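Removed: one protein chain of the complex. Kept in place: all other protein chains.
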Amino acid sequence: MTAPIQIKSGETFTLNVGPQHPATHGVLRVKMDMDGEYIVNAETVIGYIHRMHEKMGELKTYPQFLMNLSRMDYLGALGYSHGHVLLVEKAAGIEVPERAEYIRAITVELNRIASHLFWFGAFVMDLGGFSPLMYALQDREYILDMLEGITGSRLTYCYYRFGGLYNDVDDTFLAAARRFIPRMRKSLKKYHKLVTGNIIFRKRLEGIAPLTQEICRKYGATSAVARGSGINFDVRKNEPYSVYPEFDFDIPVYHECDSLARYNVRMEEMEQSLRIIEQGLDKLPDGPVMPEKKPRIKIPPGDYYQAVETARGSFGIRLVSDGGKNPYRLKLRSPTYSNMHLFDESCRGMLIMDALAFMGSLDLVIPEIDR
Amino acid sequence: MSLTLLNVIVAVVIAIAFAALNAAYLVWAERRGAARIQRRPGPNINGPFGLFQPPLDGVKLMAKQLMIPGDVDKALFMVAPVLAMAPAILSFVTIPFSEIIVAHNFNIGVLMIFAFASMGGMSLLFAGWSSRNKYAVMSSVRAVSQAIAYEIPMLITAITVVMIAGTTDLMGIVHNQMGGIWHWNIFPFKNGLFNPLMLMSFLIFFTCSLAETNRAPFDLGEAESELVAGFHTEYGSMGFGLFFMGEYANIVIGASLTTILFLGGWDSPFALFPGVWWFLLKVYLLIATFIWIRWTFPRTTIYGLLNLSWKILIPLSLFNLLLTAGLLKVF
Amino acid sequence: MIREKILQELQGLFPQAAEPAKTPPPSDVASEAETEKKKPKKEEPRANGVIERDYKVHGYHIDAQVSVDQLLGAVNILDKLEFFIESITGVDWIKEDQLEVIYDFSRYDFDLCRVVIRTRVPRKDPSVPTITEIYAGANWHERETHDFFGIKFEGHPHLIPLLLPEDADFHPLLKDYKA
Partner (left out) sequence: MGAYFSEIFSGLWSLLIGMGITFREFFSPTVTVQYPYQKLTMTARYRGHIELIEGEDGTPNCVVCGMCEKACPSNCISLAGEKPEGAKKKELTKYLLDFTKCSLCGSCVESCNFNAIEFSKEYNLASTRKEDFHFDLLQRLKDRNQ
């Protein structure tokens, strides 16, 4: 519920939400000027876990930087690694075996579902419902087990290599992935019954925090934030990369612009990811997952850009090369950085509980904002 | 005279013991129940089924240092937790567990319980205000508006029942419902009086007792994802422990009152065991529903909660009051 | 095609380039192969102008280097054509004693076109006008660039450290920064 800002008492007080606050999912701080429960003004303060990945990128060689990408966003790590390897492969002209690209797409989509599941749970927990989180984590656990079986890690994967993959997938993974798809579809039905249909839940989100397309454009919002506002934008479709053109999937777009629309977009995205995984498993070609000769990474001077659709939106990575062993400059454009930025402007006049629900609907991962 | 006094003192001691025991083991039940809903075992290390967990938690709470932040209003800060616990215990005095197990039966029992219940809202206001914490103040303001919004429909539904029974005496209300399950107030046929809306009244009363005890989905006072811990943010040790116990004691009171007003008190549908067990069974079933609801739903918003009260519960309960009054006149 | 339109509009910023007879490349729209061949040989800074890049290699379509004065005009053109802002960043060209500010823009619709606007400022006194008036979302990006490179964005409403500590007086992405 938003009200026009009118301070009747002429008195406001400042409320520090964070850096340690249950709703901020990490170390994020929002300085809010409040009039009672209404927010008059908000200023987001970030940078509490800034690690300067970009400088690390300049100091390390190309392969050494591989593992940093997964530390950016610990929930959807593979999407970020995917962007990095695609960029370097494009710039250095490395051919990637088809099987490797398919496995990348499958694992990225699995990771996207895992990330969305965690967001789903955490979002409902922001609204005060605790059990859905446990159900979501239970489903996510299947994905983590599968990915652990092939990558060796559960969260911060370092699986992709320039030219291919660290190792091939095994039959256990393929069988588990096939089993996972129907189970996940059943779970999604359960979530829709338990949460989406719930009257309390709907009342809390319907019409809350409307974001116009103009605001999305001025702030560069992507992912479900843009798609919930009726913008049909998904890098996988708009700027096809990897083997995504081979798959038949839809981009969910909702025109309500409110928090519920953003929620619906993500829930439907999980179903679409399942479709991609299903097709990927069917189409998975045989062959090597790395080129026979280990590729040499020699990048001609110039600058290169690659955007990928991660679980949190359009992740862009810009590489300025001077032809050396290390990147001359590596810029990581993180999607939640832009998505979070519009919070300040949009939350004015909202009640604090609506603002925090709005914040949850943005799907924040703080290390990804701070880099 | 002195015998009555002695009687009351003994009753209060028993009530405290009962409340404390209930609070401790309701926490255990809540944790186990929540865990089962979420498909995990819950506390299961200390003792069989984790049954030693509550006393150990109590010891831990009591062993902690009683921290009083420097800027607080000390008197109010200390009074608030006591004020949360005391009315709940005093309410136990008048609750009839069976024909004979009642500490002291007042002929204004319903009013007395409501009077004590509104003290609970005051304790939250005191706690939040004296803490000098912005979150706590916001929480206490919410708690007060919530308490006001929900006491009205709750009282109106209670008055409906009082009108049917013709007495404010809790014993009398139960007596009025004796004689088989169809005589309970929850069902529409009652002593020749046909009122189709009594089930709705029951639901209204149940919802209000959820809100009145600050239980999810109406736990706006301590909405942990917004207000950190709400009114008890600054409390630690037994201060927090008292709030906690008070909350659970209030739940027991709320469930008992619902049982007495709508579910026929100790009246047994079929006489398998004595009435007091039937009473406790009904109360604990209601409490189980409280727990079940808490772990299923997300929290409402403050305006959603007020809308629910002023736009739905109050009109409907008023309508039922009028209807009942009319029916009483007719039959 | 939005690509041709934006190319035309951006070239409009360079009046001398509009008459190709007078000034030959590199300020003209040079073909990709030509510039690529030239680049490695001599490391002289590129003159201002608009270049169409090979998307398959570089990942963006239009690369416009403008002077500091032309920046707002260029960004205004993009805003008018409904581009959204991706990011703002800097590069430290220490050999040429210059700092480069790079603005990335892209589109929401399926008419794919990524535009890069870049401008160079001297390292000594790096200052460019802010574009927060046009794109409100540039706010944090500019603050971040100020953090990392010390580039001043004239007219920025709140130019204090964002990712670095509040009292930071160092700029870690400068090439001569030693921790």
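A few remarks follow.
As written, the chain order gives the labels A, B and C, with residue 1 at the start of each chain.
What we mean here is this: a contact is a pair of C-beta atoms (placed from the backbone, for glycine too) under 8 Å apart; a residue touches a chain by one contact, two chains touch by 3 or more.
Worth saying up front: this structure is predicted, and the values here are computed from it rather than measured.
For the omitted chain, the shown partners it touches in the full complex are A, B. Within the complete assembly, A:Met67 is the residue of A:Met52, A:Met67, A:Ile94 or A:Leu284 that touches the hidden chain. For the options A:Asn41, A:Ser153, A:Gln213 or A:Asn232, the residue in contact with the chain missing from this view is A:Ser153. Although one chain is not displayed, chain A still touches it through residues 60, 63-68, 71, 131, 135, 138, 148-153, 156, 158, 161, 166-167, 190, 193-195, 197-200. Considering the complete assembly, chain B touches the hidden chain via residues 33, 35-41, 292-293, 295-297, 312.
To be clear about the criterion, only the chains that are shown with their structure count from here on.
Of all chains shown, the one whose average CA position lies nearest the global CA mean is A. The chain pair with more C-beta contacts between its two chains, of A-B and A-C, is A-C. Computed from the mean C-alpha positions, the centre of chain B lies at a distance of 65 Å from the centre of chain C. One finds 43 Å separating the Cα centroids of chain A and chain B. Centroids built from CA atoms put chain C at 27 Å from chain A. The residues of chain B never reach two or more other chains; the list is empty.
Interface residues of chain B facing chain A in the complex, by the touch rule stated above, are 34, 37-40, 134-135, 138, 141-142, 216-217, 219, 223-226, 228, 295-304.
Those residues of chain A whose C-beta lies close enough to touch chain B in the complex are 1, 13, 15, 21-23, 34, 36-37, 124-131, 134-135, 138, 194-195, 198, 200-201, 203-204, 351-354, 356. Against chain C, the residues of chain A that register as touching in their complex are 46-47, 50, 52, 54-55, 58, 87, 90-91, 216-221, 226, 231-233, 237-239, 300-307, 314, 316, 318, 320, 323, 328-329, 331, 333, 337-338, 341-342, 345, 370-371.
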